[in-house]
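Apart from one protein chain that is not included, each protein chain of the complex appears where it belongs.
On to chain A.
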Amino acid sequence: MEKITKDHAALAEAFIQNEEHVDWHDGALWWIRQKRDIASKKIPEWEALREAASQIKNNVLSNLHDYLLQFEANATRNGIKVHWAADAEEHNAIVYSILKEKDIRQLVKSKSMLTEECHLNEYLIERGVDVINSDLGEYIQQLDNEPPSHIVLPCIHKRKEEIGALFHEHLGTEKGVSDPTLLTRVARKHLRNVFVTRRAALTGVNFAVAETGEYVVCTNEGNADMGAHLSDVQIASMGLEKIVPQKKHLAVFLRLLARSATGQPITIYSSHFKRPREGQEMHLILVDYGRSRQLGRPAFRDSLKCIRCGACMNTCPVYRKSGGLSYHNTISGPIGAILAPNLDMKKHADLPFASTLCGSCSNVCPVKINIHDQLYEWRQVIVREGYAANTKVFGMKAMAWTLSSPTSYARMGKAGRWVLNNIPFAVNNKLNPWFKQREMPDGRKGSFDEWYAKNNDQTEEADEH
């Protein structure tokens, strides 16, 4: 997964080869956006809830140090073993050491974008630990050796026939079977066996309550609970920013999360883990991995308010038409594009440019992150730091020169019109990136200035009558 060197535009180009598939992908995500709209409009106080959620998260970020200490103290008192990890490597090493101490070589994992970011599976598999992703979408992605393309709907880019073929190859279903219910039943049976035979389970964390030291995990499938309650060792991995101050604040976030994500009134399972089961070990790993650095970037710290609902992806015209994998980052879409440059500005320099800056992402965000403003801000930073693509830098310099004086603007306009009228083949070719998926227009006969000068004379003549 680290091998990818193509940028968003190149990967998106591959994704859009199949027009029928792109149209389907576009429509499927827009349908989820519409379900979000219907659900949100049933709540008269929706906008007040968004504002409250945003303010709670502002408070969390401004007092994170103390909340982390409070959470740690309460969780420890509850019997949860709390670990701290500065980066992905340390997180992975902690998970491995917990398993190794118990001589456990098999782990069942529910959805955790953080462990995807950390590439935990690869780390553990290299050390002889077998890991199975239990969320159906993530399980399918694991079978296909691909990362998730969407944080809520990991295999939304796949058609059911592709999934049927994967099941035929790996689970022995009949060739050509692609009925979603049938495939889900096969996975259910297969993963049941996994759940009852694994001694260790790892989950992500949606919210961690400083006041009580408990953490909340939300799923629709019940996979996090099946793993956790049958395990001897339960591990939860959470980013530092998942803290909420008080338990009553969960009401605000749980009302917003599922409605924003899929249009459901609440996820089917909202599990509150406070103490380990009798005889069970419960570990929680607090992971920084760039979060404290992002906290120190005033223009970008609000990205840490994200509750991972995926609404910004479902609404984004670029995401819907380019697919999540084209972002070559665990968190794709608009929110991924403002989180990723913090981790590696060079590698992710293309992502803030994968946007039309239409602002739809900011409008649906349940915690009111100014996503499109941050995309614009990142572009400035990336160009300033010298990470923008050469073609972009050259294009912008040429544009700056052209627009710098009326003379150069008029001269370039004239040249452009001449090219379009006399030698159109010079721009209607693959060397011109603007030509991709577009027809170049015919050249106008004159400039606006020339037209205006002529037209203005006529008007004055008319006035004289």
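The working rule: contacts are C-beta pairs under 8 Å (C-beta built on N, C-alpha and C of every residue); 3 or more make two chains touch, one makes a residue touch a chain; residues count from 1.
The rule is simple: contacts and distances are computed from a predicted model.
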item	value
The complex's invisible chain, by UniProt name, from "Permease", "L-lactate dehydrogenase complex protein LldG", "Extracellular solute-binding protein" or "Gfo/Idh/MocA family oxidoreductase"	"L-lactate dehydrogenase complex protein LldG"
Identified contact with the non-displayed chain, of A:Asn223, A:Ser237 or A:Ser360	A:Asn223
Option from A:Val196, A:Ala400 or A:Leu431 whose C-beta touches the chain left out	A:Val196
Chain not shown: contacting residue from A:Val205, A:Leu295, A:Met313 or A:Ile382	A:Leu295
Hidden partner interface residues of chain A, rising order	28, 31-32, 43, 45, 48-49, 51-52, 55-56, 58-59, 61-65, 68-69, 78, 84-86, 90, 134-137, 140, 153-156, 158-160, 163, 180-181, 183-185, 188, 191-192, 195-196, 212, 220-223, 225-226, 228-230, 240, 245, 247-252, 254-255, 262, 264-277, 286, 288, 292-293, 295-296, 298, 301
